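A single protein chain has been removed from this complex, and every other one stays in its place.
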Amino acid sequence: MSVLVSNFINGQIVQSESGNHADLFNPANGELRGQVQLSSAKEALGAVEVAKQAQHAWQETPPLQRARVMFRFKALLEQHADELATLISTEHGKVHSDALGELTRGLEVVEFACGIPHLLKGEHSLNVGREIDSYSMMQPVGVCVGITPFNFPVMVPLWMIPVALACGNSFILKPSEKDPSPSLKLAELLKEAGLPDGVFNVVQGDKEVVDALLESPDVAAVSFVGSTPIAEAIYSKGSANGKRVQALGGAKNHLVVMPDADLEGATNAIMGAAYGAAGERCMAISVAVAVGDETADKLVASLKQKVESLRVGPGLNVSPENEMGPLVSEPHMNKVRDYIQSGVDQGATLVVDGRDITTSTPGYFVGGTLFDNVTPDMTIYNEEIFGPVLSVVRAKDYQEALTLINEHEFGNGTAIFTRDGDTARDFSEKVEIGMVGVNVPIPVPMAFHSFGGWKRSIFGPLNVHGNDGVRFYTRMKTVTARWPKGQRESEFVMPTMK
Amino acid sequence: MSVLVSNFINGQIVQSESGNHADLFNPANGELRGQVQLSSAKEALGAVEVAKQAQHAWQETPPLQRARVMFRFKALLEQHADELATLISTEHGKVHSDALGELTRGLEVVEFACGIPHLLKGEHSLNVGREIDSYSMMQPVGVCVGITPFNFPVMVPLWMIPVALACGNSFILKPSEKDPSPSLKLAELLKEAGLPDGVFNVVQGDKEVVDALLESPDVAAVSFVGSTPIAEAIYSKGSANGKRVQALGGAKNHLVVMPDADLEGATNAIMGAAYGAAGERCMAISVAVAVGDETADKLVASLKQKVESLRVGPGLNVSPENEMGPLVSEPHMNKVRDYIQSGVDQGATLVVDGRDITTSTPGYFVGGTLFDNVTPDMTIYNEEIFGPVLSVVRAKDYQEALTLINEHEFGNGTAIFTRDGDTARDFSEKVEIGMVGVNVPIPVPMAFHSFGGWKRSIFGPLNVHGNDGVRFYTRMKTVTARWPKGQRESEFVMPTMK
Amino acid sequence: MSVLVSNFINGQIVQSESGNHADLFNPANGELRGQVQLSSAKEALGAVEVAKQAQHAWQETPPLQRARVMFRFKALLEQHADELATLISTEHGKVHSDALGELTRGLEVVEFACGIPHLLKGEHSLNVGREIDSYSMMQPVGVCVGITPFNFPVMVPLWMIPVALACGNSFILKPSEKDPSPSLKLAELLKEAGLPDGVFNVVQGDKEVVDALLESPDVAAVSFVGSTPIAEAIYSKGSANGKRVQALGGAKNHLVVMPDADLEGATNAIMGAAYGAAGERCMAISVAVAVGDETADKLVASLKQKVESLRVGPGLNVSPENEMGPLVSEPHMNKVRDYIQSGVDQGATLVVDGRDITTSTPGYFVGGTLFDNVTPDMTIYNEEIFGPVLSVVRAKDYQEALTLINEHEFGNGTAIFTRDGDTARDFSEKVEIGMVGVNVPIPVPMAFHSFGGWKRSIFGPLNVHGNDGVRFYTRMKTVTARWPKGQRESEFVMPTMK
Partner (left out) sequence: MSVLVSNFINGQIVQSESGNHADLFNPANGELRGQVQLSSAKEALGAVEVAKQAQHAWQETPPLQRARVMFRFKALLEQHADELATLISTEHGKVHSDALGELTRGLEVVEFACGIPHLLKGEHSLNVGREIDSYSMMQPVGVCVGITPFNFPVMVPLWMIPVALACGNSFILKPSEKDPSPSLKLAELLKEAGLPDGVFNVVQGDKEVVDALLESPDVAAVSFVGSTPIAEAIYSKGSANGKRVQALGGAKNHLVVMPDADLEGATNAIMGAAYGAAGERCMAISVAVAVGDETADKLVASLKQKVESLRVGPGLNVSPENEMGPLVSEPHMNKVRDYIQSGVDQGATLVVDGRDITTSTPGYFVGGTLFDNVTPDMTIYNEEIFGPVLSVVRAKDYQEALTLINEHEFGNGTAIFTRDGDTARDFSEKVEIGMVGVNVPIPVPMAFHSFGGWKRSIFGPLNVHGNDGVRFYTRMKTVTARWPKGQRESEFVMPTMK
């Protein structure tokens, strides 16, 4: 029962005629699951043309009506939650409850987009001069493109799609080739929710499709989430083609544990943040910075015990549910294993070695891995591993911990665990990171706030969802008006001889 | 099959033990439909106590969760739309499609309230002084009361309830005694949507209940819609008891027809705005101001023909549907008939006399009535008739029309029909009215804007729904914070002899 | 060189013809300084008429131009700062540096009002329906009245005046009879800044003037700051007359000292907050709640020493400057002394008795007074003393401290001193107080935030200055517009035989 994942264009599943495809595997057992078609540039541009045509009528549909499509989409996502989560787990590997969690975070953006009539309001100024008024309208930009990563095949598309559509744009989604199936389910549910054909389209593919979309003069805006080198390339190329681009890249998120922290709470938080989804989250914690050796010793001891007892295995149909599933692919598994070896080679203390893991199925598994005594010169410190590998770095004081973070290339997320209001406040102000947790390990902003990092974790001034998302997907038009006098100075009564 | 309409307290239908009741009639045929219980002051205060207790946990429920109750409430209202509209028509008399329209406008406020996590945001200022931050939180006020009129037994309660609840308040609804049944349906659906017991309550009753609610120290906010004398009394009494009050009163809405207007469009607009719901709307047009005699002559001729051919009769189970139903009660019908006679007595030209109407059922009907040559000294000009009686006033020019409106006691709504940008803009700026239509006869603001008039049509600074509604149902708390230094200046490394 | 403080109406100093006056004293030495005229109701209504007439042209002046008057007013206040501060000290008694501080906080509201073109923006919604737009305009309410207290003769008027004027209103200030001179200086500087005559007026007087203003149908809005009984009466009477009213009343501000607090910092903070301006501030700290007996013992010991060494004396021309000046009047001094005696009588421990003070001049002085072991049943705990009297209450834990505050009648300000993020956060959320300090003793919100308490410290839903101030001083008008088609479907080329 092999699957073949195709395109969704103009309200229909459409087979690619490119003849190219990529294999799809179930990472929990390594079995071939089917193929995803890799579309041609021409097919991508065809989708753009469809989206361009469909956008006009959609733009003229009042925001209140567009919002109602989002209301129905939300209800449908809830009805199909289990199905969607199962698709995610099957192709990505994450455990079922985590897949449901992913869906919920995406669904919250749909809920946010239900408020679009309010969110789209422009500003009105009476009498900017005498009898001259000025007001702004936030109009859609046109055809928008989303290029999304394998690690959140539902959540990241839903960061973009609801806001873009609610603003009156049409949308083309280019999902990851590794777990493309959920994209078609989203398309089906949007259609069922009443979205007119052509307003939302999915084009499966690889670099050929991406390049075609980035070069098309009819694409107005591109949202991307992925690794930093690709994010940078997308931003650069899209910008050079005159588009507005928001490109979110990689991360190396540090969690600082202060001596006064609730250590039990911090340890539990780190476990979920470092090993959940096998570390394949751009907001995963991959570095724990322990302040003071006493803190570090306790923290490592506590972590060691918990990492060694992590339940690792398939994400579906196992009871009790595993805590951690496989990595997404065999090459990625091998890459993570290489990183572990480099840590050993460069002198870090390997406290728990996840390469030794044995699991019930022969999937792409690496067990929870813990390093101590990691230093800023090591590869495992500098690069994003995107696997279940946690590095403990020891800092002598708060200032050293802060400086460490601020000097790292990435600026996505960070957290500090402390009871001290002063430390938390200083950290929040001074850390050069876009999303900051205070005793919260993965401080992903809610849908009604905006997601985005600093430094080389983001390219472009506007973050994703929240008010920034609305701004990104709209063009401002400012009208200034006055009127010549005439009618209102005339009398209209017949002259009579009263 | 007589109905008995009771209270809804703490999640349950509760019978009043007061022993008092009022009769309920079907205005389409004058038959006795049943009774509504009139609760005692003690029962009202019991409901306040319930609401007070339930509010604490509801306030602590995150706004996102509260919003989801609203999402479910919306879905349930849609499912039960026909049932609710039938209840409205049965007790109020308006035709079914109009009752559905009423529901839709109320439902839009529920949709608005689904965005409460965004709408409740406070302001955060980093460094109001060096290392001092300040931020505001919008917290619920506590127990809120809504006292609502007979003419919109669903829409007006829904102007208030969704916003108040979403903000974290509990709510007591005191509906009109004339059409109380929909209030219990709303209560039932809110419970089904997951609202905790006690957060929403309905107390049927009359002045005794109102007075008890206005005097209770545990009621924080009162929203009222009704006639101006009662609005003023409620505002005064509620304010004297230290509550925040918004009290919306009566109206006498003028529609200006300029010589350049699209006369066909204006006539059609006036027909719906003057005679829809038998004129029992606070935004009904009761005065048409024709600018110039030529305009007036054409307008009156065109209206006469249309008024004479209005389909008047029961609001339910007639095909094709009638255009206008009965008035709400026999006393009100008699009052409207008296107004018509006063117009004749004071010298207005009675073009169409609705008192002559014959209908298929013996309900409280007055047909469409049209006066010409009405002047500002007449009773029918100065008072709110709340019936299907339209007065045409003739003005010699735009300025006279504008002055007429600005000198009237009320300031709820108004409209102007013109093609001229200058006239429309000047009218919009200069007219002393809260809601203004430009070629729109009933300019009720959308749920995401705010409803409210000027002058003696409203008491209190904040309008209903939209941002004003959120402000009304919240208390601002402003925190200013700084922290003593300490931990972050310490080293935590064991001194060693490295 | 006796002063006679008159009215300022229509751009001129105008003598009252009422024949009534009140004496003005210099509280630092008890000498008679002159008189303030007490105007008649008729004179007050005359000022309303002037303000009403002047308001029309001012409303039509674009907000940008109105802002420029505020820019110039700011510059003039800075130029005349010393003069204004000296006037304050002379009539109120507070020390010069404190008077300058008062001016600065008022001046910040002028700075805020310079941004009025931005702050007045309404909302614009394109296509609320197809080809139907809706937008709001925030227009002035008309004639506004400010009734202000003796304790901040410059700051409190400046909380109101700049926002009200910038919004396009005219304004009548009724200052305290105890220190009215600064009001005329403000009037003079506003005129010099370019404010048209009649837009700002000052009427000196007492209850007769207040009643006349509250009853005038031409006054649209009243802002009041004073004691709770008067605030309640003003709110009730103004509301009964259909006005929008914001009335700020009394306070009993508690400062909680947690066991982990920086005690030295907390003690210094309390000293300034309890004894600054001789405690005559609605945001003064009058109750210190020490959590735990150990904390209490240390705190009282530390305070005792500092209170005993407070430099008390005249506010002007003494070097080094005194830390605390006299009370505002002889009757008030006596009232404060009576409160001290009642504390003793009811069993509180009088640690420092300010009644024993000796000063260089024979003014209305009470020295810093400190009570320990104050309990909630005592008069000095329940009532606002408005003098340099600090009560220490001992609580066994955080929860008891919180409950104490929440059960007090007033809800203006409060503060907590702690290092613990959790305690501060819980306090901020749970305390039923409008303005909360975390390690900040007097958490007065900045001009761009809003000032206002909860419970019986405020009447009316809108706070002072900040966005709330703008909302208070404006009426919302919502326009909904569509247009009949015509010209844009016509051709205008001459038919030719090309």
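All chains are identified by letter, namely A, B and C, in their written order; residue positions are counted from 1 within each chain.
Please note the rule applied: a residue touches a chain if its C-beta (ideal position, glycine included) is under 8 Å from a C-beta of that chain, and two chains touch if they have at least 3 such contacts.
Given the structure is predicted, the values throughout are model-derived calculations rather than measurements.
**Q** Using the touch definition from the top, which of C:111, C:215, C:330 or C:409 touches the missing chain?
**A** Considering the complete complex, C:111 is the one touching the chain left out.
**Q** Hey, which of C:28, C:67 or C:458 is the one touching the hidden chain?
**A** Residue touching the chain left out of view: C:67.
**Q** Out of B:39, B:55 or B:139, which touches the unshown chain?
**A** Only one of B:39, B:55 or B:139 touches the chain omitted from view, namely B:139.
**Q** In the full complex, which bits of chain B touch the chain not displayed? Write them out.
**A** Per the touch rule, chain B residues meeting the hidden chain are 60, 62-64, 117, 120-130, 135-137, 139, 418-422, 424, 438-439.
**Q** Pick out the residues on chain C that sit against the missing chain.
**A** Touching the missing chain: residues 64, 67-68, 71, 74-75, 108, 111-112, 114-115, 117-119, 121, 126-127, 131, 133, 258-260, 291-295, 396-399, 418, 420-423, 425-426, 429, 446, 448, 481-494.
**Q** Under the stated touch rule, tell me which residues of chain A contact the chain that is not displayed.
**A** Against the missing chain, chain A presents residues 123, 125, 128, 132, 134, 136-137, 221, 232, 235-236, 239-240, 242, 244-245, 261-262, 265, 419, 424, 428-429, 433-440, 443-446, 448-450, 452, 454, 456, 459-463, 467-468, 471-472, 475-484, 486.
Simple rule for what comes next: only the chains that are shown with their structure count from here on.
**Q** Between chain A and chain B, what is the gap in Å from one C-alpha centre to the other?
**A** Once rounded, the distance between the two centres reads 42 Å.
**Q** Determine the centre-to-centre distance between chain B and chain C, using the mean Cα coordinates as centres, and give it in whole Å.
**A** The computed centroid separation for chain B versus chain C comes out at 35 Å.
**Q** Send over the residues of chain B in touch with two or more other chains.
**A** 429, 446, 448, 481, 483-484, 486
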